[in-house]
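Excluded from the complex is one protein chain; the other protein chains are retained at their positions.
In order of appearance the chains are A, B, C and D, and numbering begins at 1 in each one.
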């Protein structure tokens, strides 16, 4: 009766708010990582253009830096998932 | 009756909140990637202007950096889609 | 009657929330692209001022970079539209 | 009567949420364009101060860059208007 009719009112639930926490949280993490990778690769290009003979050394640092910066987006995502499932 | 009149009250649902998680999350990821690509391509232009003879080497790093930075926007989108469909 | 008076209560719906996802998501993408293009064109002007004889080479990189950065705003818009119509 | 008292309950609607999507979305796009134009014009002034004899060439790039960056605020506004009227 009235109950069935009123039920849909309850359509907004915690699950929707938790989705916002995961989606916007991971988006904010990506925001920082995108800017950070841009700055890092910009410096790599500048350094290779100035001292091309050091390219191998620069490349090894580049991959280390890439891995460490990239990891940040997954921290944001992991905490978003914790917030989502807890 | 009263039911038909009350039903529309239920119009806001989890689906709308999850859309915000996907749309705003992917937007935040794009924000960082836009700034990051701008910084990276600015350095490419500077490096080519300084040492035009290294252009081929710089271009190869540029495409690698472009692909790695671009990937970040899809991380944000993937977590937005996880939040959307879960 | 009472019906006519209560009906407007239902005026907020998912459609409004999805509009926010699309509008704010695309706005955030544009934010990053605006800053990124500003940085990139700033470097173009600097590079042309320093080595005017390389202008043609710089211009070709400039258009490539413009297209790749500009594309980011459409990624944000596409995911906003996915969130809007799904 | 009761009617006059209940009517105002209905005051929040989708139209208000869509206004937020358009207003805040276009505001975010303007934010990026404001910073981007500032960076670009800063470089123009630096370049003219360093090589005043190249002013005409710099001015032509400046207007091209201004038009391309300015366009970004309208992308944000267009997607805001799509969200507003759809």
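Going forward, a contact is a pair of C-beta atoms (placed from the backbone, for glycine too) under 8 Å apart; a residue touches a chain by one contact, two chains touch by 3 or more.
If you're wondering where the values come from, they're calculated on a predicted model, not measured in any experiment.
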> Residue-wise, where is subunit D in contact with the chain that is not depicted?
Replying inline: 2, 5-9, 11-13, 15-39, 41-46, 48-50, 52, 55, 66, 73, 77, 80, 84
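Assume only the chains that are shown with their structure count from here on.
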>> Suppose a student superposes the Cα atoms of subunit C on subunit D; what rotation angle should they report, nearest 5 degrees?
In response: 35
> How many angstrom lie between the CA centroids of subunit A and subunit D, rounded to a whole number?
Replying inline: 25
> How many Å are there between the centre of subunit A and the centre of subunit B, using C-alpha atoms for each centre?
Replying inline: 10
> Got the subunit B residues that touch at least 2 other chains?
Replying inline: 2, 6-7, 9-10, 12-13, 15-18, 20, 22, 24, 26-29, 31-39, 42-44, 46, 48, 50, 73, 80, 84
